[in-house]
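One protein chain omitted, others in place.
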Amino acid sequence: MEFDWIKIPYALLTLFIVLNYGLLMTAIIQKMGARAGRRYGIRFYQNYIDLIKNYSMRSKITHGYMFYLGPVFRLTGGIGLLLFVPTIYGSEMWSNFSFSGDLILALYFVFFGTLGMALGAGESGHPFAALGVSRGLSQVTAAELPFAIAVFTVALQYQTLNFNEIVAAQQGGFLNWTLFTNPFAVAAAMIAFLGMMMRSPFDVVVAPQEIPIGPPTEYHSAYLALMQTNRNIFPIAKIVVYMNLFFGGAGSWPEFMIKAFLLYLVSALVGVVFPRFRVEQSIRFFLIWGVPVAIIGLLWV
Amino acid sequence: MTLQNIAMSTGFILILIGLYGAMTHKNILRMIVGFTIAGTGTNLVLIAVGYLPGRAAPILNAAVPIETASATIVDPVPQALVLTAIVIGLGVTALMLAFAYKIHATKGTLDISKLTDLKW
Amino acid sequence: MTKHMITFLLLLGIGAIFADLLTGFSADQNLNASAEFYATHTVSDTGAANIVTAIIVTFRGLDTLGEVTVLFLTAAIVALVLSGDMAGGFQVKPRRWPVGELLETGTRLLVPLIALFGAYVFINGHLTPGGGFQGGAILASAMLLMLLADPTRRFAHKTIARIESVSGLFYVFIGVLGLALAGGFLDNRILPLGDFGSLLSAGAIPLIYVLIGLKVGAEFSSIMTSLSESEDV
Partner (left out) sequence: MVSPIYLIVITLGAAFLLGLLSERRTELAHFITVLALAAGGLVSFGWLWIMAAEGASAVEIYTAGTKPPFAINLRVGLPEAALLLLIYLTGLMSAIHMKDMLLRKGRRAMAVLLIAIMALAGIIMTRDIFNIFVFFELVAISTGGMVLLSDDPRALSAGIKYLIIAQVISILLLVGIIFTYQATGSLNIDFMKTPELALGGGGTLAFFLLLVPLLVELKPFPANGWALDIYQSAHPAFSAILSAATGSAALFAVDKIMDIGGASWGPVLTGVGLLSFVVSNILALVQKNDRRLLGYSSVAQTGLILAVVGQRELLGESYLFIAGGLLIGHAVAKAGLFYLSDLVKGRMLTNWADLRRNPLLVFAFATFIAMLSGLPPFPGFYAKWELVHALMASGKTGLVVLILFGAILEAGYLFRWFGYLMKRPQSNTPGTLPLRGVLVTMAAALAGWLAAYIWGELSGYDNLLSQTALLFALGFLLIDWFPAKLKNTIAIAGMLAFFWQSYTGYDPIQMIFGIIILVGGAVILLASYHERGQRIGFYPSALLMFAGLAMLIVAEQSFQFFAAWEVLTLGSYFLILRGKNAEPHALSYILFSLAGAFAIIAGFALAAQGQAGFKITALADVAADLAPWVFILLAIGFMTKTAVIGLHIWLPGAHAEAETDVSPMVSGILLKAGLFGIIVLLSNMGSPELYGVKLTYVMLWIGALTALMGNLMAAFQEDAKRLLAYSSIGQMGYAIFGLALMNHLGWLMALMFVINHYIYKSMLFLSVGGVAKRTGTKLMYKMGGLITLMPLSFFVVLIGIIAVSGVPPLSGFGGRWMFYNAILDSENRLPMIIIFISGPIAFLYLFRLIHAIFLGQLKDEHRKLKEPSFWIMVPQVIYVVLLLAFAVLPGMALQKVDTFLNGMFPEGGLNWDGLLITSDYGYWSPVWIMVVTGGIFAAVFMLLLAINRKAQKVKQFNIVYSAERPYRPETTHFAWNFFAPYRKAIWFLLLPIATRFWGGITEALHATAGFMRRFYTGDAQHYVFHLLGFVVGLYLILLGVQ
């Protein structure tokens, strides 16, 4: 099949929208979190400032090729995930590059960025990087589990791996959403969702505030900027996947934004309420709560 | 209880006695004696088996003419076998005696239960 | 005591087997096929009056050859065992008793007679009871007597060995002759059967018995000598 070049500007446009949306939304959510904690919180345009600052920082060092490429992998992972999944249901324009692969592609492409970043951080030679990576991998792989099963459940339920067909099957009233046709699967997926979002109680991996740990601490300036960019795209991309699989997808940008916001809010709320898990605790949590629910969902179909 | 059975049972009893001696005495020479007794018993049994009541030895002469031989002589085969058996037994006995001597010469004992340097 | 118990029990078992044999045993009233054959054919086939001899030397000649070999073997091994080559520990000090006048004189008188008797026994093996082995044993007893009379007496090993081997070889050779000239290995009909009951009859049987007699005598003697010589080290 020959490639129509118009897809590229479309893709860029999608990217632009999602990025800005991400920047704003994360800021707002953070603010809400702060308010819940009786603090004033950041300004809503704070993320823009950080991003621009980091992109224009002067001091630049590298520990080697892999260190240099790490963030590239990371961002590629985020963007790729976003573009491999049809963003807006039913529009050829916003389905970007989803022609090159289906659900499974999305499922496995998640690892692309993770791997690259981990490698890059690893080369920095800082023990904390490795420590963070080991924790992160442990937790993510455990969290992936209920998600993978849930995804499979959905595929089984709709007898397809094609996003468009899955969303199509959920059209016509929100009662057709997987959320209601197979609540267990969705529940499991949401548990996994918390883990993947790396927010409290599962944020010991990145631990933003107290201890400087994990890949982000190894990077600065432009590298960090790339990763921040990703941190605003990647979650949205994941949310898109969720949306399509469990919440009837999004027929238009507004619908998209609302659903995305609400989904993001979930993790935020949980984060506000719960204290932090140690890694083995979170692993057990996913195995003890996530997996059984997922299995029930799988048998439910 | 015919003569034959008496002979045969005597033979068997001799075998058992001999074996008993050989199995209970530790002294090799005594064991050899035991086996000799048992061997004799065996030979007795052999002969007894070949015996036919009221017949003559299988040697032809005026008393035992060829014509009637088959009706008048005992079975010659066991007697032939016995002869062989005796000689062989004698050979083995001699050999054991030699071994016994040598063992006594090298190890200074004739106690069979002390020859257990090979085991397991 | 356990040892006696075990022995007793085991022999009880063996005894049971024997008893079983005994009870199951039924003496047959007349000769079985092979015995019958020997009774009737011995004379015509071998010309020997002593059926047992005929069986030993001819019909079951192979056994007898083996028998002779057993003695040869024993003699060889006894010599082997007693040759001081084996790892030797300490030696027993031989104690000599004086043999006494009577025995010495008696020996001088008896030895020739015994030897003669022995020779008679194995030459007449095919006619009368007795034969090579008995004769040989008697011969050897003469040697024994001499040894008793004079424990320090020595015999020429070489000659003994010679007699052993030569007679043995001849025996085998006669067997092969049987293969060549007559019906088969150790067939005694390589020589004329002669007239029944006479000394020179029964083909090769007397010859073989002479050889056996010599051989057996020699082997016993060699065994005895090696045993007695082992006394004085």
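Just so it is clear, A, B and C label the chains in written order, and each chain counts residues from 1 on its own.
Basically, a residue touches a chain if its C-beta (ideal position, glycine included) is under 8 Å from a C-beta of that chain, and two chains touch if they have at least 3 such contacts.
The structure presented is a predicted model; accordingly, all values stated were derived computationally and were not measured.
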List the shown chains that the missing chain touches in the full complex.
-> A, B, C
For the full complex, which residue in A:Phe84, A:Phe184, A:Phe202 or A:Phe256 touches the chain that was left out?
-> A:Phe84
Missing-chain contacts mapped onto subunit B = 15, 19, 22-24, 26, 28, 31, 35, 38-39, 42, 45-46, 49-50, 77-78, 81, 84-85, 88-89, 91-92, 95-96, 99-100, 102-103, 106-107, 112-113, 115-120
Residues of subunit C (touch criterion as defined above) contacting the omitted chain | 3, 6-7, 10-11, 13-14, 16-18, 20-26, 28, 32-35, 37-38, 41, 45, 58-63, 65-67, 69-70, 72-74, 76-77, 79-81, 83, 85-87, 158, 161-162, 164-166, 168-169, 172-173, 175-176, 178-179, 182-189
For subunit A, enumerate the residues touching the unshown chain of the complex.
-> 1, 55-56, 60-66, 68-69, 71-73, 75-76, 79-80, 83-84, 97, 99-105, 108-109, 111-112, 115, 118-119, 122-128, 130-131, 133-135, 137-142, 144-145, 148-149, 152, 155-156, 159-162, 221-223, 226, 278-280, 283-284, 287, 291, 294-295, 298-299
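In the analysis below, only the chains that are shown with their structure count from here on.
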Drawing the touching chains as a network, do you get a line, a ring, a star, a complete graph or other?
-> other
Centre-most chain, if every chain is reduced to its averaged C-alpha atoms | B
By count of C-beta pairs in contact, what is the leading chain pair?
-> B-C
Compute the distance, rounded to whole Å, between the mean C-alpha positions of subunit A and subunit B.
-> 100
Taking each chain's centre as its mean C-alpha position, how far apart are subunit A and subunit C in Å?
-> 107
Indicate the whole-number Å distance between the mean C-alpha point of subunit B and the mean C-alpha point of subunit C.
-> 15
Find every residue in subunit C that makes contact with two or more other chains and list them.
-> none
Touching two or more other chains - residue numbers and ranges from subunit A = none
Mind listing the subunit B positions that touch subunit C in their complex?
-> 2, 4-5, 8-9, 12, 15-16, 19-20, 23-24, 49, 51-53, 57-61, 66, 69-71, 73, 75-77, 79-80, 83-84, 86-88, 90-92, 94-95, 97-99, 101-102, 104-108
Please name which positions on subunit C make contact with subunit B in the complex.
-> 3-4, 7-8, 10-11, 14-15, 18-19, 21-22, 25, 27-32, 34-36, 38-40, 42-43, 49-52, 55-56, 60, 63-64, 66-67, 70-71, 73-74, 77-78, 81-82, 86-92, 128-129, 131, 133, 197, 216, 223, 226-227, 230
